[in-house]
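Removed: one protein chain of the complex. Kept in place: all other protein chains.
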């Protein structure tokens, strides 16, 4: 393809804003516009910033409400679909499935986020674990935030030493900063096991048996997951080997308590101090001082920046679906280059 | 011994108050008194309740402050030591080691809580895991709250199927209700691995390899621990077998999400609704719906009521140190009977 | 009335449990039973305690679910209504209005909690502020938890010095311990002003102008309200006078930071340490060190134990509606006597 791939974003919420920002950084893509329903705070901020992205209105939107606030709009959702090659659908869970009918009608590809059912897509996708499965597909579904970050480490270990089994404990942040529609106060909440993230991991990596327990906690700045991984042949996975694998992964940031990374809030603070837009981070954190051996198995803890972690893998998905790069390595490298990922490793 | 065993409590704080309450319920023990340094809220509440326990002052206490408030005192710490067979030391961490000198001088036995170093005691004690090791010993140290609850389950599984290895994730409550001297706000905090609880477990159960990761969370109503246990011979530990083992343990309360036990706060609420003094619970909770198989290993989640969980095992310790009962079964059964534990299982 | 007044409780939730406990302590009342819809944790706890209160099932309840769990029931809601003189309705907001039809049909009186609309009742009631208005009435509605505690102080000041105006800031706890259906995580949330509590105060005390702002905070152990009160004639309300008024009120507990009462969680801890069932407290806390003069006005801060604060005033309501005592003083004194309120002041 000689021209840039044209991308639209449906749903300008927590994920949609970040997808738009990420696509806008890709030199081989063009962000055609974003679509939403109502003048939310995110849309008001877009206006206050001078409309860096064009705004389209989905069906059901009341244009007069935007007009009253002086928020310019560029047209309807159909108008947007007429101008793009592929849509990133970050509409609320369940809406994506309805939007798919429109995508099919308009003949555009789409990538759905984790809130949709797997059946909405041709392939359940992760940039590092199964890039090639996404090649030329019309409809991809991204793994959810926890699963995306988790798979980065499990896939990397699996490629290095061969894994047969993982058991995870997800210490989940219960809401994003600014969320008022959900919350938990002075309580831990447990879900029925196994957690869906373990089940999802097996869908992406069917040769690995996975299970796990999820506990919600009243915090907003990132999930923490502990992982216990067993090698395929029962041989020992050493702490040194695991650390080497993690340090070589562009989307894993190995940190330590001694450096000052005391928990999920340290990583959020660090991203703000870096000047990252919105205080976001694309990499997961992995604590060097959490890695321990359990017999021949290896155990470690990671931090998942829930708002931004799926952005790189979603952009990988565009590369696969549009066949912009043919291999996992080329695809993820290009995404990393434009998102400025792993600059600190150089 | 024909007469009741005479018990004193040093340090009338969160643990000390509950030790006193627990001992007062034992028909074969006499709570001689409690000792403290200053008129804290706990001491003021004791006075408002009409001094159900006699109060002694430790060295350094300013008696005039108690007099001003009309809080009657019975004498000095030495006076208390002169009247007891055994002291339960729940003084702040490190003070217990200093108190030991006084205990030795007075010729009284003592049981220390988890905040002291292991070297303070002749044996590191758990009522179910090593009761017999405590028999006739002069100085015992109790396992900490998390370790006490954890070992209940690991010891029970070990006796039933034989264990070789456990890997734990501790989702730790960071403060008790009413704590203002420590706290965490909107943050998860990770400790260097392995957690001391895993190391402590190995001290009590040296034939089991244990490791784990601890994450502090900003809640007050109970720790949650996920446990992955492997059998000694590699044979499968089924969900059914594990459940049977847990349901038969007097100090494990098997609960489920469907009943309404959604997390640690549900268990605290339930204990309040039961009318348990202080809303305490001696049993740990174990979620039926958290039990999952990971290959041949078994994984499950437990809830540790941190303020009260060590009370039964400490009283077991009195029984062992004073040789009131000769076996683990007799000792723990007597404690359970007087604490009214497992009444709901009958 | 020569016999005890017979009382039933509809809705055995957070408030209903405490109403039942409170009524059971009144020597001139008989708790006939409690009614609920489903085997909640509270009902399961009732069963585990050996059914100290008889349980009746409201319409729509599935008796087989109770039978399966071995929870004995005594009959239908109608059966209960046939045995009582007055119902305390603590059903979820809005259900009380529906229940009222049943109460009218059965010819029983009722007292509704703050979640119902004022129109459900003949009088909006507060034991100290307008006891006499409740005399012989059939249907009373209690003030909500914040308003009940607030009015204790405002009414007391008003009777002592005459008030014209109050402005309040409510720092609201957002959920109760054990609540999982509502919550807030790392956020303060503001309501549109004026807060309904200020408006409600004016309904009870029409001669006082009241306004205020409410901010929700992510805690569970009690609301804190700051109050700025102005005297009717503009004369100065001194700190000393206010303190004297507060110290003389049986349902106000004057505390101080120096004693160790650092905030709402200290009061909850203290109630647990007192051995109060469920760790409840009927009195509001009022910080001596919060009282400051603002010109001629007086400002102070109070703590509202939201789960239990309305219990005494609801029982006052029974006394008024059933004309058990004719005056505010006699009615509230009798309630206080049986609830053992203000024992510490003697």
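Points to keep in mind about this one:
By letter and in written order, the chains are A, B and C; residue numbering begins at 1 in each of them.
One rule holds for everything that comes next: contacts are C-beta pairs under 8 Å (C-beta built on N, C-alpha and C of every residue); 3 or more make two chains touch, one makes a residue touch a chain.
Just so it is clear, the model here is predicted, and its values are computed rather than measured.
Taking every chain of the complex into account, the absent chain touches A, B, C.
The residue from C:67, C:104, C:132 or C:293 that touches the chain not shown here is C:293. Residue-wise, the contact with the chain that is not shown comes from A:266, picked out of A:266, A:290 or A:332. Not every partner is drawn; the one left out touches subunit C at residues 164-165, 167, 169, 171, 173, 186-194, 209, 211-213, 215-222, 224, 226, 228, 230, 257, 262-265, 287, 289-295, 297, 299-301. Contacts to the hidden chain, counted on subunit A, fall at residues 17, 40-42, 44-46, 48-49, 177-180, 185-186, 221, 259-263, 265-266, 268-270, 272-275, 277-279, 343-344. Interface residues of subunit B with the unshown chain, by the touch rule above, are 174-175, 177-180, 182-187, 189, 218-220.
The working rule: only the chains that are shown with their structure count from here on.
Centre-to-centre separation between subunit B and subunit C, using Cα means, comes to 36 Å.
The distance from the centre of subunit A to the centre of subunit B, with each centre set as the mean of the Cα atoms, comes to 42 Å. Chain contacts: subunit C has residues 177-180, 185-186 touching two or more partner chains.
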